[in-house]
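Heads up: the structure comes next, in structure tokens.
Removed: one protein chain of the complex. Kept in place: all other protein chains.
By letter and in written order, the chains are A, B and C; residue numbering begins at 1 in each of them.
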Amino acid sequence: MKNVLGNSITVTLFGESHGAEIGAVIDGLAPGIEVDLDFMRKQLNLRKPHGKISTQRVETDEPHIVSGVFEGKTTGTPICILFENNNTKSKDYSKTKDLMRPGHADYTAIEKYHGFADYRGGGHFSGRITTPIVAVGAVLIDALKKKGIHIGTHIKQCGTIKDTPFTNYEEELAKVNDLIFPVLDEKAAEEIHAYMEAAANEGDSVGGILETVVTGIPAGVGEPWFDTMESMLAHGIFSVPAVKGIEFGKGFAFAEMKGSEANDPFEIEDGKVTTKTNNNGGINGGITNGMPILFNTVIKPTPSIYKAQETVNMDTKENVTFQIQGRHDPAIIHRARVVVDSITAIVISDMLALRYGTDWLR
Amino acid sequence: MKNVLGNSITVTLFGESHGAEIGAVIDGLAPGIEVDLDFMRKQLNLRKPHGKISTQRVETDEPHIVSGVFEGKTTGTPICILFENNNTKSKDYSKTKDLMRPGHADYTAIEKYHGFADYRGGGHFSGRITTPIVAVGAVLIDALKKKGIHIGTHIKQCGTIKDTPFTNYEEELAKVNDLIFPVLDEKAAEEIHAYMEAAANEGDSVGGILETVVTGIPAGVGEPWFDTMESMLAHGIFSVPAVKGIEFGKGFAFAEMKGSEANDPFEIEDGKVTTKTNNNGGINGGITNGMPILFNTVIKPTPSIYKAQETVNMDTKENVTFQIQGRHDPAIIHRARVVVDSITAIVISDMLALRYGTDWLR
Amino acid sequence: MKNVLGNSITVTLFGESHGAEIGAVIDGLAPGIEVDLDFMRKQLNLRKPHGKISTQRVETDEPHIVSGVFEGKTTGTPICILFENNNTKSKDYSKTKDLMRPGHADYTAIEKYHGFADYRGGGHFSGRITTPIVAVGAVLIDALKKKGIHIGTHIKQCGTIKDTPFTNYEEELAKVNDLIFPVLDEKAAEEIHAYMEAAANEGDSVGGILETVVTGIPAGVGEPWFDTMESMLAHGIFSVPAVKGIEFGKGFAFAEMKGSEANDPFEIEDGKVTTKTNNNGGINGGITNGMPILFNTVIKPTPSIYKAQETVNMDTKENVTFQIQGRHDPAIIHRARVVVDSITAIVISDMLALRYGTDWLR
Partner (left out) sequence: MKNVLGNSITVTLFGESHGAEIGAVIDGLAPGIEVDLDFMRKQLNLRKPHGKISTQRVETDEPHIVSGVFEGKTTGTPICILFENNNTKSKDYSKTKDLMRPGHADYTAIEKYHGFADYRGGGHFSGRITTPIVAVGAVLIDALKKKGIHIGTHIKQCGTIKDTPFTNYEEELAKVNDLIFPVLDEKAAEEIHAYMEAAANEGDSVGGILETVVTGIPAGVGEPWFDTMESMLAHGIFSVPAVKGIEFGKGFAFAEMKGSEANDPFEIEDGKVTTKTNNNGGINGGITNGMPILFNTVIKPTPSIYKAQETVNMDTKENVTFQIQGRHDPAIIHRARVVVDSITAIVISDMLALRYGTDWLR
């Protein structure tokens, strides 16, 4: 389905980094959901570049909702949210359009689109296109919250520096969702920030791992084949630029565990079933078990670096050495966090709507 | 879409561990593709339990193709492949049906299906249901091979024991695809086998990591949003029971890398563009770049163990200690290998058909 | 999606007229729905050929449910229903396989499947493939009935002979659903039957119009774009072989009406909104209004006739005159009726599940 995510609730994404407008259409959303523009702006601000560790291209990111919202509430019909591109410096790109930036989608775009894609600023592949995803996510995160479902993400690791893992979800989610730089431990925050700045000063870039938790989701959501909860979340999350891996619960650490350590014992109290541990990250057999969903996402280092790189000139068909120009992010993991939260909200809302009907979210 | 995987080529899966028959319907496949039953049987044999490290339930696994194949070739209409369940011991399960096996889908099945699911042998959640996936995969793996696309998987790690990674793809894929126990290095094979046997003797189970490579796939396949090649493969792979993580290229190791290390420099020779390294696993911006696709899949330890476990009796609503009976696998990673290959073949065939048309595979 | 119908509840169809088995997989159905095999057999009997006005090929049509039903009830996992083909005379076809029967899909199958399709008895295009649709429909018709939703169809017109239209739905649906030959008026039934027999005696065939009514469907189901209730029903109904037109409410008669005649005035009584007339067939703006859904379907004359016909020999590439051999139906409209009811049940169940959730039907 290409640029459409979801089945019952669908999000269609469009736009290019240096095009006139970018945006998204969200369809299938229940009517009567309040659209809190201040919360949307707050979420958009979490995605915005701040300070030296991000690109110097700053857009106002003011959302224009042109359909599907009436008197402050969703109508039940498709919501189109638009953003203007204003702060574009397209001249930066025309002279280097034939130079395939390593780690970027320049070359694959040429193979796929036969040279017709808008190459300026990464075009449709740009991280800029995640802006409407965050706007859509804001509506859903807010609506899910009212149903007792909370989503949050922090930087688990950047380089070799680690934040304290989520443990006290309720408190920590509330805290981290207000932080521009989503690190729980203050010392770790400083170290990660310094690590990013050092990379920026070297003209290099860094990657890292995000830890996401979803609390309050009911048991029984997901399918054994082929739309497991892991499948659906992974499908969405892997479309966030630079994501190269996802693991649920103990994830890759399961390789060294025994079944006797890995299994989560069930227990019942006052009729409510929970598990004593949550190694499986809230999902058994592809279906939620009522425990928090836990997953980690790895973000590769931003491919835009200011060092000499070897590549190919597609016009002259020659091997060349070149250096990227323009404005770029030495790190995007702190900004990607709210995109991961937003995709998570989209996937979960969609699966809840499929299970409980299109009116469920209101 | 629940039990349907794919868009242009679709696979619909049905059956329960102890039901009458299990099977799959594959639709959208080009006409005129040869169906090699001997190769299908060979692939099915790779999935079969062998020796002490697997369940003692052995089925003949003889595929019955009841539609869509005429005079040895695909007709272009849906192919239904059936397998009978013969070696079932359903009495093993009825007495323990109210005891939620930790790590299994018993509890989530009750939440989802309200107690109506067939609980015998894990029902629709059973690894047995991967049999038809392997049969479907055999048709596609064979057809892809004729188009120059090769798929193969080995055990990269089990416990702390590591196989040598894939390096010489052509030769190693040919070798590993003939091995019942898919480990390249003989010494590692022995150690992993011994590790599995030791766990079996303790009544415990083990997990591990599979490394998969796909060679020969053309550049330009996949979408930036939301159907990236990673999204589509992850969607399919996560529906294989016990999979809890997937990473492409360097995957989680990207967290500690710099952009200058992570980027794959492009080079051109005789008009052909390749990359010097393949850290990105053959995918940039969600689209294949013509290099081999590389990914790792983590399989959690089999949840069926013969040790005392704490859990809940859903009938009496009490906390209990119990021990699983029946026949189970202390390790499934070596059997899961061909399932991962099969899902990979399905996903890739589907994406190629979407890009190049429904006749492409013939 | 080819051989898959539906979104939340999906039906996958497979099989060829002279293949080993035909069948369907129904997925997404709520757990706990009773599967009444006697009702299924009764519905299958309505589709069976009876007497001189139908083909002499009679199959036992005994359904084999091999998955998804446990202890007489749906489990919530995919249900596979199989039928064996026994009474096949494949030799009839091999000698004429290069002769494109006019009105049939022989030629289009060659263009689509490049000559690899199973040509015997129409292969995958055969009306025989509607058998599993009727079996699936039986489960849904029964389940919908328990929710107060009733479906029924009669022959509205055959040649120029007309049955009395549905007027007293409750009583007439109950009556017509028990009739092998679904005509309300006894005299019309005799005349239509005689008209069919006369055509059979001449080696010719007839078409006709079916009138379908669905009562008890709640208001608010359907979408303005692009999944209107009309769109979804038409999508399904047009896949019934020989259907060439569908109209809702007054349908083509609207062409000569004025708005003042066409509009259905609303009225309210005891809080319940109805319309005084039902020219719009229960649908406004693509969405049900709570009134019965009414539609007519036209079935073209069976293309298999025993008269000399001109056509093309695809082997010799010559124009030829030939006469069809084998066993065929001079009329199928009376048998198509239960197929139309079954497709209607599938489409409506799917749309209700999308709106009210996957558990709604239980």
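Rule of thumb we're sticking to: a residue touches a chain if its C-beta (ideal position, glycine included) is under 8 Å from a C-beta of that chain, and two chains touch if they have at least 3 such contacts.
Keep in mind that this is a model prediction, so the values were computed, not measured.
Participant: Which listed residue (C:32, C:102 or C:165) would be found touching the missing chain in the intact complex?
Facilitator: Checking each option in C:32, C:102 or C:165, the one touching the absent chain turns out to be C:102.
Participant: Looking at the whole complex, which of A:117, A:176 or A:246 touches the chain that is not displayed?
Facilitator: With A:117, A:176 or A:246 as choices, the missing chain is touched by A:117.
Participant: Which of C:91, C:146 or C:307 touches the chain that is not shown?
Facilitator: In the complete complex, the chain left out is touched by residue C:307.
Participant: So one chain is hidden, and I want to know which residue out of C:70, C:166, C:181 or C:248 touches that hidden chain in the complete assembly.
Facilitator: C:248
Participant: If the missing chain were put back, which residues of chain A would it touch?
Facilitator: Touching the chain left out of view, chain A contributes residues 1-4, 7, 10, 12-16, 19-23, 25, 27-28, 31-32, 64-68, 70, 73-80, 82, 112-118, 123-124, 359, 362.
Participant: In the complete complex, which positions of chain C touch the hidden chain?
Facilitator: Where chain C meets the chain not shown: residues 1-5, 7, 13, 100, 102-105, 107-109, 111-112, 124-125, 129, 157-160, 199, 204-209, 218-228, 230-232, 234-236, 238-239, 241, 243-252, 254-268, 271, 273, 275-276, 280-281, 283-290, 296, 298-305, 307, 309-312, 314, 317-319.
Participant: Touching residues of chain B against the unshown chain: what are they?
Facilitator: 7-8, 77, 224, 354-360
One rule holds for everything that comes next: only the chains that are shown with their structure count from here on.
Participant: Report the chain whose mean Cα position is at the greatest distance from that of chain C.
Facilitator: Checked the centroid distances; the maximum from chain C is A.
Participant: Grab the C-alpha centre of each chain and report whichever is closest to the global C-alpha centre.
Facilitator: The chain sitting closest to the overall C-alpha centre is B.
Participant: Can you give the whole-Å distance between the Cα centres of chain B and chain C?
Facilitator: Spacing between the chain centres: roughly 38 Å.
Participant: Just give me the whole-number Å value for how far the CA centre of chain A lies from that of chain C.
Facilitator: Roughly 45 Å, centre to centre.
Participant: Can you work out the whole-Å distance between the CA centroids of chain A and chain B?
Facilitator: Measuring from centre to centre gives 27 Å for this pair.
Participant: Multi-chain contacts in chain C: which residues touch at least two other chains?
Facilitator: If we look for residues of chain C contacting two or more partner chains, we find 7, 77, 359.
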